[in-house]
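Dumping the structure here so I can ask a few things about it.
A single protein chain has been omitted; all remaining protein chains appear in their positions.
Chains here go by letter, A and B, matching the order in which they are written, and residues are numbered from 1 within each.
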Amino acid sequence: MTTTDRTTRPPLQARLRLLLSQLVSEPSYVIGAVLALALAYLVLAPMAAVLGSAVQMTRMDAVRAGASPGDLTFSYFQRVFTSPVAQDIFWTPLGNTMTVALFATALAVLFGLVLAMLVTSTNIWGRSILGFLLIIPYMLPSQALATAWITVFKNRRTGGSPGMLEALGLTPPDWLAYGPLPIVICLALSYFPFAFLLFSNALNKIDTQLEEAAVTLGARPHIVWRRILLPLLIPTTMSVLLLTVARTLGTFATPYVLGTPVGYTLLSTSLYSSLRSGAPGVAAVLAIVLGLFGVAMLLLDIWMVRNWQRFITVGGKGGKREPARLTLLARFPASAVAWGVFLIAAFGPLLVMFLSTIMREPGVFALSNFSLGYWTGGDGRPGVFNSPEILLSLYNSLSIAGSAAVICGVLGLAVGYAVVRLPGSWLSGFLRQVSFLPYLMPGMAFAAAFLTLFAVPRGPVPALYGSITLLILVMVVTYLPYASRSGISAMMQVGREPEEAGMVLGAGFFARITRILGPLQKTALVTAIILPFISGMKELSLVVMLVTPGTELLTTQSLRFLDYGHTQLANATILIIGVVVMLLVLLMQKVTKSSLAGGLGG
Amino acid sequence: MRFNQAVAGIALATAAALSSTAVFAQSAEMDALIAAAKAEGSVVAYWHSSRVSKAGEGFEAKYGIPVLGTKMTDAESTEKVVREVESGNVQADIIGYDDGPRLVTELLPGGFVENYVPEDLAETIPESSRDPLVYLWQVSIFGYNTERYEECPISNVWQLTEPEWASKLHMLDPRLRSTQIQAFSAIEDRADGLAAAYEELYGKPLELTEDNAGLEFIKRLAASKPILYNEDVEIAAAVGARGQEAPPLGLYTLGRHREIESKNLALGMCPLTPFQGINQPSYVQVVADAPHPNAARLFAHYLLTEEGAAPWTADLGAYSSNPDLTSNAGNPFPNVAEWGDSLLVSDNARVAERRGDLLDFWITNNR
């Protein structure tokens, strides 16, 4: 009797009513579906467009080959992989990219780890302020370090004004001025804050009882590190490695500035020169290769998350680690290392750039050579403070990066919400992975694809090219990975219970979001906004193709200044970016009492 | 001396401007164009040169029509214009462009831009500059350091390929600058001259390992590993900086010599056989379906007048394609035509055909 009851399906109408009531009470399905559609369009479509341009004849080549534009061709693949110039376009840059990515990542991880150890676990001088100072390099545009490096180490190989060392009579050798060594160092110095943040975060999360247990069993501090803490940091290390490698693969400004003079090409600069020399097909193939690297990283990440489960600490409360008391003998060099990294990676570049803006002639340290002219104007030049271009681009940068960041933060939390509310469903997995994909695409390739897609009205989407909407959109998509990562981890932490408690008490979806989840996720939202904002403020490669007169950003404006030969104004603009970002980060940290580290979420 | 030159230049320019306005004032078409342009209100220009902003200021002062000029590379402006026109969402009105081959094979045949030659100037402008319309010729030269050398240390381009000058020529990167490939094509066109120059220098005929003497030269030049740049500002500074024991030679626009005083450089021009530089045309084209077509045409016209060309032609080594206009008094020749054979001039169609191969040829030999 009961069996027949169970096997008889309820009538369709009843099932539909049930489904409807579920959708109403659990709108996460609707949210998830809408997000999935939006992401499919905004993330997958540009990727498909890149794929398309890799196999479609460009106009120029079509004219030469007597074909029509858009015809299917594999000539770009051949050119990249097997032609006589494949070695120059692809294989050598590939090797160089690998070398640079490997060493830069290793160094960045090493710096990040050592500094995180020093700052979280020892009593070096100024450890609390260092926690902030050491992430400053992350807030500077990526060309800042390279520019500063060139300013100091430039030798006669490239002309123009002499480097500071050269001006002092010391000629730096080529290998120190250009090529792999400075690229690796500059990249490591700009990406270590990532590692530093994640390691500090992870160290603070590790239950101090795990260390104490080892101490009572006779482990000396170095053994505690070697046998307990470092192994526990393996998952963090892996994700830091992946994130950093992904970043270094797509990085452009640094190898462009430091590699070109000695012909040291990476895949990203090869992609750039392909675009510049009018070979978008070749550029697309290179973008695909970079993208494939990215996908490989993503798969590796998924695999690791699954396989490093056992590292997740069992229960326990993470106590505040008592900083190790270093002897004076150890405390001095340890503090020197931490402060040294700050001086080299953040203070130095800022100082060098600042000096360049107040010196009439570089490298001449005479009082008469100093002037505030570049800031206040005069000598027939505009100054920073009265340049309409800078003010306009500052406004643009703030409003464009600002609105992109806010949208990104909200979307990121929505992705997190849908992923957490729909555990195990394919929708959840799709959202999680697809929202992370843009992280792995080189910005320039993405921008080109966006231009292709959105120059034309498509369906309900009007032609966006030339409007700030397109800039906002491309930033939202590109920085979504940061926001969705922090959104997912924040939603995971809160779990479903608080919302379900509200549901039981009769709170509708809207009330649950505004009264329960919203307040709970305030800090998460802020961090999900800060990261995209910082990136947006310093973004160059992504937007350089999309800006039009009137929508210039600070970064593109600084490029224009370089074009006009106003190096000092360019540096001043970069300084403005750095200072604005730093102030905003400080402000947000003060207001929300949260840190950047929380947002990266491991 | 310089002051006098400047005054003279301004006086000439003013005179020319006055006379030309006097002529055009009679032209009813010109009046109609000006009226239509003013009705359109503004011009958006994608330009190969940042000086478009200066020209724009002059244009606005004269006609009250603001010019929104943005400097961008040819690749960028091509990308943008093609997509804008294809999507029917055209932002740009007019482009300033270096990549002649691409212009004649892609943009013009594809209907993305229109070649507009102002009627009143059609007769004045030499035929070679008319289709597509050149508004500017810029001379690039081989330069040397005058502090270290009394005269140019070489006299023949083949010497650049000698071991002594390996990695001592500074030039623009052919992988980034299409103009260099155009020069290579012109070098190929001048293969015979190169072969003769070789024999003249070494007293024996050139042994070819490539199809022609032009390719042979490019090959040897590539193999001697010149230092490559994105911008030629830096090249001139590298060559002309004072206090160098072994300064390099450079291939850069002659206009850089204007900075000899302001940047305290020691620069001189090398008179080489069989060519001493490149004559590079820059084109102006009106974008198809431009939102402000008349303003764009008026701006194109303006660029061919004394005041419109001045932002460029006030400099050394830059000439308007309008031969009636003055050029910098410091130029070796007052008119571009007088440089004659000493400069390389490329053929757009041939470059379009050969550019891919030439680029690959350069890349493979530059390893």
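The rule is short, and it goes like this: a residue touches a chain if its C-beta (ideal position, glycine included) is under 8 Å from a C-beta of that chain, and two chains touch if they have at least 3 such contacts.
The rule is simple: contacts and distances are computed from a predicted model.
Its record in UniProt calls the unshown chain "ABC transporter domain-containing protein", which is the match among "Ger(X)C family spore germination protein", "Penicillin-binding protein activator LpoB", "ABC transporter domain-containing protein" or "Anti-sigma regulatory factor".
Within the entire complex, contacts from the absent chain reach the displayed chains A. Within the whole complex, the absent chain has one touching residue among A:L210, A:M359, A:L398 or A:V494, and that is A:L210.
Per the touch definition above, the residue from A:M98, A:A219 or A:M304 contacting the chain not shown is A:A219. Within the complete assembly, A:P231 is the residue of A:P84, A:G126, A:P173 or A:P231 that touches the hidden chain.
Where subunit A meets the omitted chain, the residues involved are 207, 209-210, 212-220, 223, 227-228, 231-232, 234, 309-317, 322.
Assume only the chains that are shown with their structure count from here on.
Separation between the centroids of subunit A and subunit B, computed from CA atoms only, is 39 Å.
On the side of subunit A, the complex with subunit B involves touching residues 59-61, 63-64, 83-85, 87-89, 156-162, 260-261, 263, 273, 275-278, 280, 448, 451-452, 455-457, 463, 465-466, 545, 548-550, 560, 563-565.
The part of subunit B that touches subunit A in the complex is made up of residues 44, 50, 68-71, 73-76, 78-80, 82-84, 86-89, 91, 99, 102, 105-106, 109-110, 170, 173, 175-176, 178, 225, 227-231, 233-241, 244, 250, 352-353, 356, 359-360, 363-364, 366-367.
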